[in-house]
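So the structure is just underneath, and the comments pick up after that.
The complex appears here without one of its protein chains, the remainder shown in place.
Entry: subunit A
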Amino acid sequence: MMPRTPGADLPEHPDWLWHSPDPKPSYDVVIVGGGGHGLATAYYLAVNHGITNVAVLERGWLAGGNMARNTTIIRSNYLWDESAGLYEHALKLWEGLEEELDYPLLFSQRGVLNLAHSLQEVRDGVRRVNANRLNGVDAEWLDPHQVAEICPILNTSDELRYPVLGATWQPRAGIAKHDHVAWAFARALDRMGVDLIQGCEVTGFDRVGDRITGVRTSRGDIAAGKVALAAAGHTSVLADELGLRLPIQSHPLQALVSELLEPVHPTVVMSNSVHVYVSQAHKGELVLGAGIDAHNSYGQRGAFHTIEREMTAAVELFPMFARAHVLRTWGGVVDVTPDASAIMGLTPFEGLYVNCGWGTGGFKSTPGVGWCYAHTIACDEAHPLNAPFSLERFTTGALVDEHGAAGVAH
């Protein structure tokens, strides 16, 4: 499951996987944001709907936003039917993606443990396992001994301030190498004639009444039959240009990695209440993340006290980590919604589509988002899997309250 020599199974860094064309005057579809979601959406627009006169506009460099900053945990063990449908669809796509894109994504189904530290968390966990099974999602409830068998380095003694009382276990969950996912999509798109345009910031929209007809960018105006937002934490900035209010708040979310270590950590461990999540990357770094910083921010950095709390939790759960050195810390800008679920669908503007609010957990959905969002754009109606995630749910009250299963206290 883990490489013997750290890094042994990493391919060489690619020289040239895609071109950097100048923007054309017009496209059938313009996608704003060249992260995983924008790239996957363009991919399924081409593959599932035959639409290739498409540009993906990225203000920075391709996939340099949250795509390059996340801790790459992939799972589908969400509580509600709506979420299980979407994330499980994504997980099934992940399972065939490496072959389909013919590129090593290092998708490793090493399983995920979601720890419970209180009786309430035990009840919630057991309930979620049952809900998962009813939805065809693999899930088991494990007692502390079974947890220790899967992850021997985890402190499962009852001496802890918040002892491990059990865990949910999804064996098909895991991690993938995020850069490679982006590169693989980009290479496939380039071959299909889709324009990937970097250093191109969208600053506004052209419209005729309530119909969007194009975008204004730092590299000139571009006409578009349809405009699809995939700008993650920056979606409010774009929507403000149209006076469109969205129920999202942008927060810093930080992560960090240790120096390279021999393989010690065989799975993914997440804890909601002491709040840390940890896996070990293929090369050998321990990859740690926790919750958002409380305040709104577009600064791509957070405060040290958040890291300190996360490290406290990590060292208590994994005493051996106390001797590991932190190599790097960084932050992303994530868009958090009131019900901890994404927003995906049509907008009050004709020809404008929105995909945002994935907050702290949208990497795992990347292929699923691409699939459903491409359908929404091509057919002008939501795919059944993303229909529950419309903007209207905040008015109708049909919220998809995933605070418990989202895995991160927003």
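The rule is simple: contacts are C-beta pairs under 8 Å (C-beta built on N, C-alpha and C of every residue); 3 or more make two chains touch, one makes a residue touch a chain; residues count from 1.
Heads up, the rule we're going with is that contacts and distances are computed from a predicted model.
With the options "ABC-type sugar transport system, permease component", "ABC-2 family transporter protein", "Heterotetrameric sarcosine oxidase delta subunit" or "Alpha-ketoacid dehydrogenase subunit beta" in hand, the undepicted chain maps to the protein name "Heterotetrameric sarcosine oxidase delta subunit" (source: UniProt).
Set against the missing chain, the residues A:N70, A:S236 or A:T347 yield one that touches it, A:S236. Remark: the omitted chain is touched by one listed residue; of A:N53, A:N296 or A:T329 this is A:N296.
Among A:I248, A:L261, A:I377 or A:V400, only A:I248 touches the chain left out of the display. Although one chain is not shown, part of subunit A still touches it, namely residues 234, 236-237, 240, 245-250, 294-299, 303-305, 338, 394-396.
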